[in-house]
Structures are given as C-alpha cells and as structure tokens.
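One protein chain is absent from this view; the other protein chains keep their places.
Chain lettering (A, B and C) follows the sequence in which the chains are written, and residue indices restart at 1 in each chain.
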Amino acid sequence: MEQLHFHFVGQQTPGDFMPILVGVVGSGNLEVMLEPSADSPECRVDITTSARGFAPIWAAVLQDFHERHGLAGISISINDMGATPAVVSLRLDQAAAELSSGTGITS
Amino acid sequence: MNWEPLLLALFGAAHRVTRDGDLLSGTAEVKGRTVMVVGTTNHAAIGVELALAQARVVLDTAREHPGRPIVLLVDTQGQRLRHRDELLGINRYMAHLGCCIELARRQQHRVIGLVYDQALSGGFITSGLIADACYALPEAEIRVMRLPAMARVTKIDEARLTELSKSNPVFAPGVENFVAMGGIRALWTGDLQAQLIAALDESPTPDQRAADGAARGGRQLAAQVTARVISA
Amino acid sequence: MNRSFAESTARARVAHLLDADSFQEILGPAERVVSPHLALLGVPSSFDDGVVIGSGTLAGQAVLIAAQEGEFMGGGVGEVHGAKLVGLFKRALRLQPAAVIVLAESGGVRLHEANAGLIAVSEVMRALLDARAHGIPVIMLIGGDNGCFGGMGLIARCADHVVMSDIGRLAMSGPEVIESSNGVEEFDSRDRALVWRTTGGKHRFLIGDCDVLVEDDVAAFRSAAIGLLGQSIPLNLATMEAEHALLSDRLTQYGDCRDALDIWRRAGVPDPALVADLEASEMQALKTRKPKELA
Partner (left out) sequence: MNAPERVWNQQAQSRARRLARAVAALGNGLRGKRLAPEDVTKLLTAVLEPGDRVCLEGNNQKQADFLARALTQLDPAQVHDLHMVQSVLALPEHLDLFELGIASKLDFSFSGPQSARLAKLVSAGQIQIGAIHTYLELFSRYFVDLTPRVSLVCAQSADAHGNLYTGANTEDTPAIVEATAFKSGIVIVQVNELVDAVPRVDIPGDWVDFVILAPKPNLIEPLFTRDPAQISEIQVLMAMMAIKGIYAEYGVQRLNHGIGFDTAAIELLLPTYAESLGLKGKICKHWALNPHPALIPAIEAGWVESVHSFGSELGMENYIKARPDVFFTGADGSMRSNRALCQAAGHYACDMFIGSTLQIDLNGHSSTATLGRIAGFGGAPNMGADARGRRHATPAWLKAGAQARQGRSGVWAMPRGQKLVVQIVETFREHMQPAFVEKLDAWQLAEQAHMEIPPVMIYGDDVTHILTEEGIANLLLCRTDEEREQAIRGVAGYTPVGLARNKRMVENLRDRGVIQRAEDIGVDKRDATRSLLAARTMRDLVRASGGLYDPPKRFRNW
C-alpha cells in the first residue's frame, strides 16, 4: 500500500457542493470522492493505493485530468485497488461530470 | 476440558445432563435453581440435525419451564461442511437455533454461554455468541481461521500477520483476544460453579459487548459508530 | 433494458430501490468512518467500509435501509461495517419505520478483522431480532454476484422476509470451502450449475427459504419489497414451533436427497431438469401449483 499526495492550481471553482462519490474499492477498481475545499485555489488529491511504485503514472494521469478540467477549491480523495490508468481516468471524469450536473453522491 | 469433568465442576455429581452423539442436554441444579443445559461436545460439526436438536431443547424449555435459565456449552469445529447440509439450507437451521434462544431470552430465560473446549467461526454465532453473555475457559480455543490459512486467503504474509497479532487482538485466534474485543465477557478459572452462579445473577440482558470491547481497548470503534448511527 | 441489480453498486441499488431522491445517508463517505484495521494490514479502506446505510421512503413509507458492497472485501463484515448495521437496527427502535431493508451481499466475516467481524455478526443478529420483536419487519434482498454466505447467511434467515433473484445465492459455507475441506467429489465448486442449484435463488425459492423470487432487476426488487412493507412476523413460541415443524419435515422429506433435482422431483416439480432455464416469473407458477409439497 502507498499513499500519494498531489496539488494542482486551477481556475474552475465549483463552490459549495454535496460530496460526490463514484466507483467502488474492488479489484482493478477505485473510489473517487470529490469534496469542496472552500477558498482554496488548489485542487488537492490524496490517494491510497494497494499497488506500490506507480507515483509517476498517477502524476501523469492527474496532470491530464487537470488539463481537461482545471478544477480549483476542491479536494479529491481516492482509494484504489490496482485500477489501470484508463479506469482511473474514467472515474475521475465521471466524478467531474457529476460535479457539473450537480447530482451529488450516486454510483 | 472434557464435558464430564466440566459438568461435575459446574453442578456436582447430581446433574441429569446426558450425551446423545455430539449433543449434550439435560437439567442440573445450581444454588437451588434448576437450569437447562444444552450444547455440544467432541468438537461437534454443527449440521442440520444437531442445530435442530438443540433448538428442540430450547423450545421445550421455553414452553414447559418458563424462566428456567439456559446454559449453552460450546465445543464445536463450526458448521458442518457438506453439500447436503447446504442443500437443505443449513443456514436456516442454525438461524432457527439462534432465534429460539432469542425467544427464550425474551421470555425471561437467562442464557449463559460457556466455551469449554473450542468454538470455531460459524458454529459459534448461533450458540455461545447469542447468549446474554458468553464466557470461556482459559484453555479453550476460539477462532475464525488459523493464521496460515488466513495468510493464504488474504494474500498477506504470514510472518506479518504473526507479528501484528502480538499487539492486535482483531484477527488472530485466542480466547484473550475475544475477551479484549468484548465477545467473551470473562474467563472462568478456579471455582467454576461460583462463577456460573455469579453469571446467572449478574449477566446483562442487553447486548453489552461493544461497550465491553471499547472499555477493554480491543474494539475501539464499534460502540461509538453504533451510537452515532442511532443519534444521527 | 432493465437495471441489473447484480451489476449495480450498493449505492446505485439503494438510490434506485427507494423513491427517487428520498435516500438520506447516515455516516456517508465524507464522514470517513473507515476500518481502523485494514491499513495496518496494508489494504486500502473504503470511505463507507463497504456498507451504505440510511433512511428513505419506499412507496411513500419511511424505511431504513442498508446495502453491502460486494466488490469491497467480498462484502465482508468488519468492526465498523457491522457497527453501522447494528446502529441501523437500533435506530429502527426509535423511528419505527415500515421496514428495515437489507441488501445483503457478503461472504460473511471479513477475515482481515475476523474476531471483530464474528462478534459484529452476532451483534447484528441480536439487534435485528430486537427490531423484529418490536414489530418492525426486516426484509432481506439478495441478488449480488457474491451471494450471501457465512454469518450474513445466518442473519438473512433471521429476517421476516427474504427476496432473491435467481442469480442471488444464500447459504452458509462457500462451495470452495466445502471442496477444500472434503474434496471435489463432495462439492465441485467449479461446476457452476451445481453451485447455483444448491445455493441459488431458484432452489431457495422452491424449498421455501426465499419468499419472493424476482428477475435480476432493481425495479423487481423494489416492487417485491413494497409488497412486504409493514408485514411483521411475530417472534413467539407459535411461530418458532411452526418453523421447527417446517424444518423437521424438510429433513424427513428430503434428508436423503443428493441433489436439488431430487428434492424438486420429490416436491412435485414436473420436470426438474428444465427448472434451471425457467424465468423467475415462471417459477411462481411451479410453486402455486404445488403449495402443499413445497415447504
């Protein structure tokens, strides 16, 4: 298991919102939770992953996510059980999509 | 401990508890009170018949002797691992035993569990663990799974599990661990009869185990989480 | 296309089972009430410890609900997971909902916290029976890929009602455990057809361990649950004696059967070999035609 932390400076501040959770912590899968972190220009990402040694890949996946969405004032928490980058990107995008549609916690 | 010396220690020679296969049942007196003893021996595998037979004893007691205390004597290797038992719905038979004991409790029967030899996983849930309070002898063994098997299933290094088990009561076999977690109210040593008498007098009817686990430091969160859910 | 119950996450099952937007989660993921034990063993936690609990309405009636996430640790019951379930049943005593609904999907005790899990299962059982004794119906819905085994298999049969899909499974020991203890001749866990006709929804329905059999469809589970609201089965000597008689009869009638097909044949099912391919809706007819013989 490994814990990783990243920070990005973005422009898109969603303001206050109900926490969003997508995905589940199962083999090859992960859960992604988005929460508001008021008045911060940052997008903060905290990851707990079962697989060690993939920090550079997480950094690249999150950098691309950040380039797509540029979020700010938000905290992203991830519990991962060995998801591939494709699945990670998909869950992140699903979470971001729920953020813009404002549906809150769903599947 | 063997069931015969155990009964001798608990009730003296005058008890009427007999063994029928792996089933123990019968009445005995303690401090002038008649109690019903029901349980298993010989590291019984709890199959559909044995679960049903124990339920019968409990139901008969509830119907014919309202309020008579029930003492559950536990020595089981767990549920019987057979295709036939699953086919017949062994979980329902075992649940039925649990429900019968619950009914007895609700009808003012005090229910005391005692693990006198071994109590393994599923077989323990609808026997000793459903009592008002469950006790154990120090030499008894209580476990869900041995560490080597646990290591295989969880894919966690056995050495690591062994190391962690020294300081953490949460997963490793052992009666002390179950005491720390609140699942066993106390270990009985010395005069077993005196401790049975005390248990019949003092055991709490409401489920006290999460609070015990918190107080003893073995299970820090259960009581607190439950309370938060209730009050949320 | 319907919304598959088996394919939905616990969270999605709850959202679509209850009246739209009525679900209010208790100790939701943002509260981070997670297992204190998994991290020590180097295993990631889940923000809800694998069980979603809360309140909502079902056909307008207030209910409490819990759903286990089978993908997380096989739905295994650990300290926090179990305590959330216990809390929900105790909360029911206070709120008197029309039912406590449990979407059970679990292999039983979570091995990583085995002792806490075992005790927790027992605590859940007692809390559930307490709620029942207070007249609050408890409804189990079983339709996840991981089935409902071990301690959760016991808990399920302590409820008032059990609803299953035909891909749901309800049993005590997993086939793999039986196979590894007593050999492949005892129970071939790779023979999925055998596994399902021993533990699956159809057998449980025919033998009477499940009250309603539905398709693998969240909407079907929803209507089954609505149909059972407010129907409490009292926990008294009469009901326990009836249960006892039923289980004794079952042993007498079917105790020598080696296969579910034998049981079904003896129970008067005209062509047991065809049962596997029947749809859930067709199963109902089998049972209503032979109400006496079939438990």
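To be clear about the criterion, contacts are C-beta pairs under 8 Å (C-beta built on N, C-alpha and C of every residue); 3 or more make two chains touch, one makes a residue touch a chain.
Keep in mind it's a predicted model, so treat the numbers as computed, not measured.
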{"item": "Chains in view touching the one left out", "value": "A, C"}
{"item": "Among C:Gly50, C:Pro137 or C:Gly200, the residue in touch with the chain that has been omitted", "value": "C:Gly200"}
{"item": "Subunit A, residues in touch with the chain not shown (by the definition above)", "value": "28, 51, 54, 56-57, 60-61, 82, 84-87, 90, 93-94, 97"}
{"item": "Positions on subunit C where the hidden chain makes contact", "value": "1, 4, 7, 145, 166-167, 190-196, 200, 202, 216, 276-277"}
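Keep this in mind: only the chains that are shown with their structure count from here on.
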{"item": "Chain located farthest away, centre of subunit B as origin (C-alpha)", "value": "A"}
{"item": "Chain centre separation in whole Å, for subunit C relative to subunit A (CA means)", "value": "33"}
{"item": "Distance between the centres, which are taken as Cα means, of subunit B and subunit A, whole angstrom", "value": "46"}
{"item": "CA centroid of subunit B to CA centroid of subunit C, Å", "value": "24"}
{"item": "Contacts with 2+ other chains: residues of subunit C", "value": "42-43"}
{"item": "List of subunit C residues in touch with subunit B within their complex", "value": "26-27, 33, 36-37, 40-43, 53, 79-80, 82-84, 86-88, 90-91, 94, 108-109, 111-123, 125-127, 129, 133, 150-151, 153-158, 170-173, 175, 177-178, 181-182, 186-187, 198-199, 203-204, 207, 209, 235-237, 240-241, 243-244, 247-248, 250-251, 254-255, 257-260, 263"}
{"item": "Complex contact set, residues of subunit A against subunit C", "value": "1, 19, 21, 24-27, 29, 31, 33, 35, 48-50, 77, 79-81, 105-107"}
{"item": "Complex interface listing, subunit C residues touching subunit A", "value": "8-12, 15, 25, 28-30, 39, 42-47, 50, 69, 71-72"}
